[in-house]
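The block underneath contains the structure these notes are about, expressed in structure tokens.
Missing here is one protein chain; the remaining ones are kept as they sit in the complex.
As written, the chain order gives the labels A, B, C and D, with residue 1 at the start of each chain.
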Amino acid sequence: MNTSTITSTDTNNTGTRIQLALLAVAFIALLVAPFVFYPIFLMKVLCFALFACAFNLLLGYTGLLSFGHAAFFGGASYFTGYVVKELGFPPELGILVGVAGAALLGLVMGFFAIRRQGIYFAMVTLALAQMFYFFCLQAEFTHGEDGLQGVPRGHLFGFIDLNEPLNMYFFVLGVFVIGIFAIWRIVHSPFGMILKSIRENEDRAISLGYSVNRYKLGAFVMSAALAGLAGGTKTLVFQFATLTDVAWQMSGEVILMTLLGGIGTIFGPIFGAGFVVTLQNYLAASSFPVTVLTGLIFMICVLVFRRGIIGEFNASRLGARLGLRTKQ
Amino acid sequence: MIMIFGIPIQAFLGQLLIGLINGSFYAMLSLGLAIIFGMLRVINFAHGAQYMMGAFAGMLLLTWLGVNYWFALIFAPVIVGLTGIVVERFALRRLYNLDHLYGLLFTFGLALVVEGTFRYFYGSSGQPYATPEILSGGVNLGFMYLPIYRGWVVVASLIVCIGTWVLIEKTRLGAYLRAATENPILVQSFGINVPLLLTLTYGLGAGLAALAGIMAAPIYQVSPLMGSNLIIVVFAIVVVGGMGSILGAIITGYALGILEGLTKVFYPEASNIVIFVIMALVLLVRPAGLFGREA
Amino acid sequence: MSQNANEARVVLSARDLRRDFGGFTAVNNVNLDVEHARVHALIGPNGAGKTTVFNLLTKFLQPTSGKITLLGQDITKTPPANVARMGLVRSFQISAVFPHLTVLENVRVALQRPNHLAIQFWRSMDTLDRLNDRAMALLTSVGLEKDIDSYAADLSYGRKRVLEIATTLSLDPKVLLLDEPMAGMGQEDVGRVAEIIREVARSRAVLMVEHNLKVVADLCDHITVLQRGEILAEGNYDTVSNDERVRVAYMGTDDE
Amino acid sequence: AGVSDDIVKIGILNDQSGVYADFGGKWSYEAAKMAVEDFGGTVLGKKIDVITADHQNKPDVAANIARQWYDEDKVDAIMELTTSSVALAVQGISKEKKKIDIVTGAATTELTGKQCSPYGFHWAYDTHALAVGTGGALVKNGGDTWFFLTADYAFGYSLEEQTAKFVTDNGGKVLGSVRHPLSSTDFSSFLLQAQASGAKVIGLADAGLDTANAIKQASEFGIVQGGQRLAALLFTLAEVHGLGAQAAQGLSLTEGFYWDRNDESREFGKRFHDRTGRMPNMIQAGTYSAVLQYLKAIKEVGTDETEAVSKALHEMPVHDVFAPNGKVGANGRMIYDMYLMEVKKPSEMKGDWDYYKVLDTVPGDKAFIKPSESGCALAQ
């Protein structure tokens, strides 16, 4: 994959300090955001941003393009919805069930998919996710196209009422921060280093004794689990789980978010998700067909804008001054 | 009465034939996909959209210009092929030197735009397109009533598939194509205009999809969505067949069509996933696909 | 330079190795015994099947038939990564480094696994710093100490090969397979690498493919000549270079 | 009381770019505006505003819009709500926010069943009404043996189940059924099985493109000519038009509105056609009626306050072109007459949109579930 690589180790000190400052600003912005913007919208953005980041863990850092990530996102949203609504699980446990379910699903799908690389991988994940879609369509507990409705948000740890929009927002923000931190940690860990080396030169990694398929599967499962975290949280935000979350169009959307924000950047997918969600909201009220615009953005991104918003910024002169420019 | 797996042999034969008809469409579509992939290394996600455009082109030619089915059979693929050529010239060719995934993503975007646009102008419930007069009606084969048009589809698709196969395996142009797949630069240094060849190949692939589309128009509802789900099935077929192989694409297309048809009788609920299941099994046993060369 | 003959023992052996590609037999009837503390050369014209033999021995390719034994264990069906972990490590004909990792990171990646720092996705990258000393020592020994912070991609071709060898050595392999290690190297690097190989071979087995006959003559204790997938001749340099068939097929009839 | 924010705002939330774009789509927005105009443009002296949004068939987008409409844009009621997942989700939000929603675009009886809301109304068709209309009435018209082609998911099952019940209740017999996956393009295998069963009626318990494809291929296989009847369980005028009379002839279906029924409906149809280039189906006409009735209710109680208006909506009879004598049950279900139609032969058609013969009228009390039996807690 012709992607820019991660924040390099040789960023200078001022750069790092500025980056930390930016991070702090961003965090403060997220803390005050619900007082300015519509909370449910923000929560949606956060969920999708986490989803896109999870997806990017696979694409950007392992070089595997999955066209079936909706299965994990949507799958988790059903699992969480089911245990919370039907079995009365508390929200935090419900989300954990979603994560575990998505990870398990990732293990099964990954087992088949990592046998092929590149576009084959994309096609195989697409096909497997489509199977899962049909499963969800027909399974009893998903309630077909009615969807799993009226999932209660419940009380976090038994005492924080999540029906309170602000409580819910900060809960989602917490999940988001944990998720992003987990991704950041994985990328900048010994394991992440191996992933990177596999992406750089797979044969060489094998000859050094790494069973690359296991590492890839590991990354796939982690990515699936984090996508599940996003999906489970989203169920609580909207209080329903429906087929749209497992449909292949959703897999396409998350690719778009990542591509638009910048493949292989930590923050790119967050921007990408924000952009796409805003766009969908905005276009809902206009008469312009949404899919057409989505498709156009896709095409333009691929043709002239491959590094995405953040990628282009990092590569720009300002980005360089901030120590963000990375080697291509 | 002779029974096979608990159903009468007549019904069984009927279902086999039906499967073959579906396989005809699969074969034509996976053939086009295989050709485009073989030459351009692009997974043409827009293939479903081009199939749909073929059907629409036929329908519009009829309503606007009164062009009948037979002419549409020629013009619709040509028109769609031309749009493919434009796309290749102005966009796809910029992506050849990049990771193949970008080709996939670009054509994915293209598919969204095309389907979205048609849906915007023509709604989603579809448009009527009648079976041509001389092909309407049917013959009773004893074991089933075969609409003549369906018989025609099988024959025509066999002709198209064999014709394309001959074109690529047996002609000089085909030799250029195959050689260019291996080493485009060298072929170009022999004085062959490879960029043009690539452009035409994409046009051909798109045209084949459109041909399948116009042939489908009298059978399936002409709708902007007619290709969007089909394409995923065709992807699976191509994975089963092995990506590079033209013959593999054709044979797998027919075979899986028949298999799917039989599933509709024995276990209809599974008929939409049977191809995916086969794909998973094939991946386990032969990761390169049934006809693919090992990487 | 050759070791005491008594120390010699076979660490890697292949019996009746064969590999077909479609209808084409690239390797046929190959028997090899690679011995401890020896440098064993595999030579032969292009397309003779040398790289294929390497791929078979390291299990990057599965033999059509035949048997491979490493340190007394049958590895005919073992996956490549496991073979590497058992101590059989290879280099590649086309230089194999991780281009967008720094030189130091390249070596560290190799060190991570033996030091159990490969699957820790929850730990900070800083934990890898403990590998730095060992990596630095290796890089110094091959003369790359000044380049530790450059990206591998920015090294010249010859230096990339040096880095590759350093990475390979860091695994402390029992058997080292080197595919044309000198190809494309400048004269000064050739000397240095030859010296490294000689040094390494004191306590390991080395099997190398090399076209540079001077290097082969100087360095190798045992030579196997392949032609069209089959063994044409075997022996030390003098035996082989005086073999008429080898001169016809590979070295040429004229005097050097 | 009075009108909140000095404006009555109605949101038409439906699919305008997806699979159901033809069902109601942007034309429903036109219908809603017609209703406002016909009402006089103002209510209680205040302006009436109709806004619309495309939920793209995504419940989360719909939920987001609905919340934003209620919280920030001061929307008083949301209508249409195509597809069940969206309708149920938005009804849930409306209930929480104490706002009125009137569904015309979704089929599920859940809306006025277990998941009913004191402020939620179901205005046009539902699966039950379709089943009664097509299942029950068709048996009386001679179609007494049935074979089902059923979409293999909850919606299909419930259509089949309910229809089968009315078939047997009316003395008919179900000879068999086959379940096909959603969005199968080829139905010939299934149609052959249906043909072989010898049933007089082949019931299509699916929707949208699936139904259209099945009908088209049935005509190809000469099924209708062979003496079997096709009955589509969820199909509207817009889709018949998309299929063409050639392929659709002889098809039976149930709709809650037909423009060519009386002078009033013809006049409405013509006006709608002038604005949109098409004749309204039951969803578009239903949205017209919903808007109109909502405005009438506001006028009646002199305020747009939710409790009062929904009380009025529950109590007021409906008299308009869509539902000449409808009434609303305690569960929010608007009860009115449905019609069993048959699609004419092309030779019988007198104009572009002259598709239907009305075979039978299904009285509202029969068509819809009795509120007390609906499972809605409000109607116990």
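Assume a residue touches a chain if its C-beta (ideal position, glycine included) is under 8 Å from a C-beta of that chain, and two chains touch if they have at least 3 such contacts.
Quick note on the criterion: contacts and distances are computed from a predicted model.
Trainee: Just to verify: the chain that's not displayed, which of "Na+/H+ antiporter subunit D", "Hydrogenase expression/formation protein HypE", "NADH-quinone oxidoreductase subunit A" or "Histidinol dehydrogenase" does UniProt list as its protein name?
Mentor: Protein name of the absent chain (UniProt record): "Histidinol dehydrogenase".
Trainee: Considering the complete complex, identify which of B:Arg41, B:Arg89, B:Arg178 or B:Arg286 is in touch with the unshown chain.
Mentor: Once the missing chain is taken into account, the touching residue is B:Arg178.
Trainee: Where the complex has a chain not shown, which of C:Lys174, C:Arg198 or C:Arg228 is the residue touching it?
Mentor: Candidates C:Lys174, C:Arg198 or C:Arg228; residue touching the omitted chain: C:Arg228.
Trainee: For the chain left out of this view, which of B:Val194, B:Leu211, B:Met243 or B:Ile275 touches it?
Mentor: Hidden-chain contact among the options goes to B:Val194.
Trainee: Need a quick check: the contact residues on chain B for the chain that isn't drawn.
Mentor: The list for chain B reads 172, 175-176, 178-179, 181-183, 185-195.
Just so we're on the same page, only the chains that are shown with their structure count from here on.
Trainee: Return the chains common to the contact lists of chain C and chain D.
Mentor: A
Trainee: Could you tell me the distance, in whole angstrom, between the mean C-alpha positions of chain A and chain B?
Mentor: Chain A and chain B have C-alpha centres separated by 33 Å.
Trainee: Nearest whole angstrom, what separates the Cα centre of chain B from the Cα centre of chain D?
Mentor: Those two chain centres are 36 Å apart.
Trainee: For chain B, give me the residues that contact two or more of the other chains.
Mentor: As it turns out, chain B has residues touching two or more other chains at 116, 119-120, 269, 272-273.
Trainee: Pairs of chains that touch, anyone?
Mentor: Here the touching pairs of chains are A-B, A-C, A-D, B-D.
Trainee: Can you tell me which positions in chain B touch chain D when the two form their complex?
Mentor: 11, 14-15, 18-19, 21-22, 116, 119-120, 123-128, 130-131, 137-138, 144-145, 147, 149-150, 218-221, 223, 225-226, 229-230, 261, 264-265, 268-269, 271-273
Trainee: Write out the stretch or stretches of chain A touching chain D in their complex.
Mentor: Residues in contact with chain D: 38, 40-41, 44, 134, 137-138, 143-147, 149-150, 234, 238-240, 242-245, 280-281, 283-285, 287, 289-291.
Trainee: Give every residue of chain D touching chain B within the complex, in rising order.
Mentor: 17-23, 25, 152, 178-186, 188-190, 192-193, 195-196, 208-209, 212-213, 216-217, 220-222, 238-239, 241-244, 246-247
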